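Only one protein chain is missing; all other protein chains are in place.
As written, the chain order gives the labels A, B, C, D and E, with residue 1 at the start of each chain.
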Amino acid sequence: MIRKMICGAGVLGTSMFAATAAFAQEAAEAVAETVAEVAPAVAEATPAVANPGNNAWMMTSTILVLLMILPGLALFYGGLTRSKNMLSTMTQVGGAAALAMLIWVMWGYSMAFGPITSEGFIGNFVSSGSLFLSSVTPDTTAATFSDEVISEYVFVSFQMTFAAITAALVLGATVERMKFSAAMLFTAIWLTIVYFPIAHMVWAGGGLLFKMGALDFAGGTVVHINAGVSALVLAMILGKRKGYPTEPMPPHSMVMTMIGTGMLWVGWFGFNAGSELEADGIAGLAMINTFVATAAGAFSWMLMERLAGHKASALGFCSGVIAGLVAVTPAAGNSGPFGAIVLGVLASIVAYFAVSKLKNKLGYDDALDVFGIHGIAGIVGALGTAIVYQPQFGGPGDGSTAMGAQLTTQIVAVAVAVAWAGVGTAVIAYIVKAVTGLRVTPEVELEGLDIGEHGERAYN
Amino acid sequence: MIRKMICGAGVLGTSMFAATAAFAQEAAEAVAETVAEVAPAVAEATPAVANPGNNAWMMTSTILVLLMILPGLALFYGGLTRSKNMLSTMTQVGGAAALAMLIWVMWGYSMAFGPITSEGFIGNFVSSGSLFLSSVTPDTTAATFSDEVISEYVFVSFQMTFAAITAALVLGATVERMKFSAAMLFTAIWLTIVYFPIAHMVWAGGGLLFKMGALDFAGGTVVHINAGVSALVLAMILGKRKGYPTEPMPPHSMVMTMIGTGMLWVGWFGFNAGSELEADGIAGLAMINTFVATAAGAFSWMLMERLAGHKASALGFCSGVIAGLVAVTPAAGNSGPFGAIVLGVLASIVAYFAVSKLKNKLGYDDALDVFGIHGIAGIVGALGTAIVYQPQFGGPGDGSTAMGAQLTTQIVAVAVAVAWAGVGTAVIAYIVKAVTGLRVTPEVELEGLDIGEHGERAYN
Amino acid sequence: MIRKMICGAGVLGTSMFAATAAFAQEAAEAVAETVAEVAPAVAEATPAVANPGNNAWMMTSTILVLLMILPGLALFYGGLTRSKNMLSTMTQVGGAAALAMLIWVMWGYSMAFGPITSEGFIGNFVSSGSLFLSSVTPDTTAATFSDEVISEYVFVSFQMTFAAITAALVLGATVERMKFSAAMLFTAIWLTIVYFPIAHMVWAGGGLLFKMGALDFAGGTVVHINAGVSALVLAMILGKRKGYPTEPMPPHSMVMTMIGTGMLWVGWFGFNAGSELEADGIAGLAMINTFVATAAGAFSWMLMERLAGHKASALGFCSGVIAGLVAVTPAAGNSGPFGAIVLGVLASIVAYFAVSKLKNKLGYDDALDVFGIHGIAGIVGALGTAIVYQPQFGGPGDGSTAMGAQLTTQIVAVAVAVAWAGVGTAVIAYIVKAVTGLRVTPEVELEGLDIGEHGERAYN
Amino acid sequence: MKFIIAIIKPFKLDEVREALTAIGVAGMTVSEVKGFGRQKGQTEIYRGAEYSTNMLPKVKIEIAVSDEIAAQVVETIKETGSTDSIGDGKIFVFDLASATRIRTGETGDTAL
Amino acid sequence: MKFIIAIIKPFKLDEVREALTAIGVAGMTVSEVKGFGRQKGQTEIYRGAEYSTNMLPKVKIEIAVSDEIAAQVVETIKETGSTDSIGDGKIFVFDLASATRIRTGETGDTAL
Partner (left out) sequence: MKFIIAIIKPFKLDEVREALTAIGVAGMTVSEVKGFGRQKGQTEIYRGAEYSTNMLPKVKIEIAVSDEIAAQVVETIKETGSTDSIGDGKIFVFDLASATRIRTGETGDTAL
């Protein structure tokens, strides 16, 4: 969103200021301090110190996103696989997330949100200046969209969880056959050449799509379209599971999938309402939208099942929940509640067709429908945001940008993300194939990756 | 609680004020703004802007209540059913909650907490003026019990989750035999003619019981007594499960029930401490009470089992936890820690008898003891609150209302809720029976609702 | 940490002040009040009223620690046992926690953080003056490490959860054979003569180790070393499980263990970042450290498995996660991110050897490796904190205390904790043995404690 | 002696067992099995992928009996196990060469 | 009549079942079992404790058939169930004294 501009810039600007201001304060007496706290506010209209309320909210949000990954996503994905691959699925999700955390503090944050963004061409795609978080201290802060700031370590942590869950999401398409080692190597390279640049393009001050004014409140493009497309490409290069689609592969535990669904929904509020970076009314708007779009998505999917002559299923409920959550992600703070409901309904319907019809037609094996749900619903959400953002549809937009213009911007942003993720993933997949190989042996696939790759059984 | 009066009024008053104030601010410069923030506080003793700390806490609380429903309640209930009905139980919980969210934003909030409360008779039971949240914007606020405010969207979301969980609670009595379609239709009507009016009566400024000064900090009456009684009536009209009570129906997974119990306890802090609407000392009091009353309830139930000559069981622990949580709900901020412990003990003991003795005597099939635990413990809590509230018993009350008077008020409040819920539910049950029918076919009941209603199995 | 000094003192000091200040305020008008809120800040540099942001964060943190216990720890432990002991394990965890809560409000808080700390010898080990929380009201506050305060009830709740989880942790070593009654009796005495004194020694103003300047940000010594050593001693006195080690006892559900691991990680942020008592930049530092140390620990353990010629396992991932979390606990706010990573790696490697080699050599039956992971990694963390705290290693320390000196202090602190916990536990174990007996009968052990002790089965 | 294997519908188990106890069958061994036969199962659908499991949950009862009551046992199972609908199951009878009670070492009819 | 018990590798079940249906076997009863034999299992390791489970998951198929097709059934199972690797399993054939269809009371071959 436009206001992001302030952010990108703010991170740098304020950090500097904060650092010095912080030292000053330590020297100062309590009294002086109290004054000091007011002073800059008046003088700079940018308090140097994070409001504990905003910090509290952002830390809570960060933790909620971790909840989405582990146990959330691990269970959602794991329950859909066959029991012989349960632990492998959960471990790949956990491993990808853990790896992303380490990479993030080493070079990820610097590449995506580093203080230095070159004016030139390159600045459109990456930033720099904070390798190993060199520019971050407990006193540095990151700007929000208003005049507030939050502690930079909190901002770093929050953004870190986004990288972590996106990396984990991709692996849902390749479960039950991809090597753990391959998954880890893929994750490391993919974050570096696909995720960090896309995050920078969309969210950082100098980012290409950001400067274009693309709307992506909480990561519809950066997280879901990106993960969905990458998952599809990787799954196609990896190949189908042995026996797919002839052999039945029902979810081994819909219960685990439902638990995971619940946790994903719960955690998604950190994802969506947290992306406001403040505990204000817009965060409240993002919250209500994340409730109703999801509820609408859940029922829409079940309804489609009925219309297709089947029974409304529990998995349908879960799938609709995810589709709704994905669709409302870019629109969370960019839509009114009823715009959000419409998005949830549409995304759920389109994703339903993608998953139950398109997929079978095209015959690729996106095992857990990462593309079918995250990719498709993500695109519906990204484009739809241009519409629901408009005041005439109850959106918070001020109407300064015409709907048509905004829609074009959104389409371009989606196209760039799709292309970047698709090409990048293809390249990486072949690199990994050359280095570690992508697939487990047929015997291991048959026996299950739990025993074959990890030497354990999920249930004894 | 008395202080609620300010609230009800506040919601309206402040919203108005906030709206204008907000516009003013946007025009103003940063400096002016800073002043503006202090000014109204002095002038109105009602800051127009929500403190991020309180917003943060209330958003967290809202999320916690969702955690109680999905996965919490879905697991707690599901684990107690037979495996062939696991998904059906979880889906009904999730479906009822999702439906409640959609209805809430359409007409629920308006009926319960709408800005307009007619002076006349009708105002005692419902409000109006915010269909489709027409009166809510990111800048409107809701008053707390002090001079603070929180963003109205946050208040809307928080209260929404209460409606959602209450609707889901009811369905615990009717699992393993009620149609999904019937459950959804029932939920829609029940929220409209039972829940919203009761919530308004107890919590809204102009509400009948509210004006009487009934104490219900976090929903002992609105949520638990209401759900318990409705569940009992619905279960009786629906009839027993085939084979009950002769055929053994042990919980298919006490593990799921224990996970659910843990999540319910965790989430209940959003329910109880969140009901203070602020992150202040009273919220802290509500928190400690929600710890100790629960712990006391858990041991009391296990003790009763021992006294009855049985083994202290894990389900006893869980049941006691729930009984304790229910009992402390109306008393959370209205009692001292030791008053809370006493409530937990009493509620647990009484509920134990209701569930293991009374139920078998009367022979109704309240499958998951919604009445036995939520209804009964809720009543114990509602009445007990009149006592533990008193300063002489370490309660926060100022003694202005004599214990006897308060007790009478509580009794009346309970009586009204019981009558309203009972009659309302009976009427709705027959309507639903006429429209969709209430029960699944005997074959489906035999085979299980998972496969029969949803075409899936919980475990493959 | 040194800053704790202010805390201990603060709790007392401020409570007093706050109480009076609070009354004053109630009398005052809104306007006066507003002023009052600023006044003391200027006058005392200690606001009498808790910032809602900090209260919000601390309540959230408190809830997160409960999540660690139930369902977190109950699942983590339960999944590692055999299915016939699942409920017994979960119930002992829940029971110990619930019991700790009741004891805490009765005499625990008073012993550990009571307002009165005698100047004499005894003051080094316990405080007093708040039996039954007599000194606590919704208006009293506890000081943080800065000039802020939080509501004392929140502080009481937060610290309560630490006592609860520590008591529960110990019982991981004795599962599958220890009586429920014995576990409860042990917990009650152990908290009183082992936990409360150690907590006081390390964290309270007048505490022995505290005065020495021992660093323990979030409980590496108080919680993990303490629990680990106590667990080892108790397990040795209790004796091995029938059939251990000859008979295979694989985890009955690695899935439950992984869910538990995820919840422990999620909740640990309340534990570590919460221990800052404020939502500030240091809390942010503690948060990022709790992410990266854990991620590093997870991979280190899996790597050790590979180096040992085995497969990298899911349980290895989980064990590494816990080892990393434990190690970073004392260092959370006392280290830079890369110091934290190093600690995570080291702790994970050492714990790996302790669990997979040392244990078999010594042949004791610490069933769930409480000593091997919590004890060992806790010691690594406690000592390592002396190093990573130093500025030259990117730590937040100001270098005022030389590394050597700090290391000595840490060693002494660890030694005291180990001795106190070891001796205390031994004494208690024999007392409990005399009163209730420690072990279930061989028949019950054979049949499983679920049916034998609780009359239930985990899965029907 | 005869060894009888009966495949029945799960919910019929209690009824059958009681009937058998009534006619003096002292013991039996029960296991959960999946049955394939004329009775067709429900189709499960997960995200558009249909699985028509014609493998239905059944219960297998194994009973060793003396030759005298064998016929009566078969008869009893047939009556109590029947719902007159497809999928009720089968009863198979085998000759049992010998039976031993582990605890006592008794053999033959007395071991049952 | 004959009663055939076959122990096969789990993933072979569908293949075998289809082949049997093709040659006119109307029904069968399947159960999950653990097999102990020449085939050695994977070793599982949990925190350094090794468990080499030589108990491997297998599937047991029970089929009652008329004497005529018994040989053919055995042959079919042998062919479709084989992977030419250790652990493929066994086929055991018994004489079946009598068979009854619970629903109809039919006995003998017609009951199958």
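The rule is simple: a residue touches a chain if its C-beta (ideal position, glycine included) is under 8 Å from a C-beta of that chain, and two chains touch if they have at least 3 such contacts.
Only a predicted model underlies this, so the values are computations on that prediction, with no experimental measurement involved.
Visitor: Given that one chain is not shown, what are the shown chains it touches?
Guide: The omitted chain makes contact with B, C, D, E across the full complex.
Visitor: Out of E:17, E:58 or E:103, which residue would touch the omitted chain in the full complex?
Guide: Checking each option in E:17, E:58 or E:103, the one touching the absent chain turns out to be E:58.
Visitor: By the contact definition given up top, give the residues of chain B that touch the hidden chain.
Guide: Residues of chain B in contact with the hidden chain: 245, 248-251, 305, 310-311, 313, 315, 319, 355-357, 359-360, 369.
Visitor: Need a quick check: the contact residues on chain E for the chain that isn't drawn.
Guide: Chain E touches the chain not shown through residues 2, 5-8, 31-38, 55, 58, 60, 74, 77-78, 81-95.
Visitor: To test your reading of the contact rule: which positions on chain D touch the chain that is missing from view?
Guide: These residues touch the chain not displayed: 3, 17, 26-31, 62, 64, 94-103, 105, 111-112.
FYI, only the chains that are shown with their structure count from here on.
Visitor: On Cα atoms, by how many degrees is chain B rotated relative to chain C, nearest 5?
Guide: 120
Visitor: Going by the average position of its CA atoms, which chain sits the greatest distance from chain A?
Guide: D
Visitor: Taking each chain's centre as its mean C-alpha position, how far apart are chain B and chain D in Å?
Guide: Distance between chain centres, rounded to whole Å: 48 Å.
Visitor: Distance between chain A and chain C based on Cα centroids, please, to the nearest Å.
Guide: Inter-chain centre distance comes to 32 Å.
Visitor: Tell me, which residues of chain E touch at least two other chains?
Guide: Touching at least two other chains: 44-46.
Visitor: Taking each residue of chain A in turn, which ones touch at least two of the other chains?
Guide: Residue numbers touching two or more other chains: 51-54, 56-57, 60, 250-251, 259, 310-311, 313, 315, 455-457.
Visitor: I'd like to see which chains touch which, written out pair by pair.
Guide: After working through each pair, the chains in contact turn out to be A-B, A-C, A-D, A-E, B-C, B-D, C-E, D-E.
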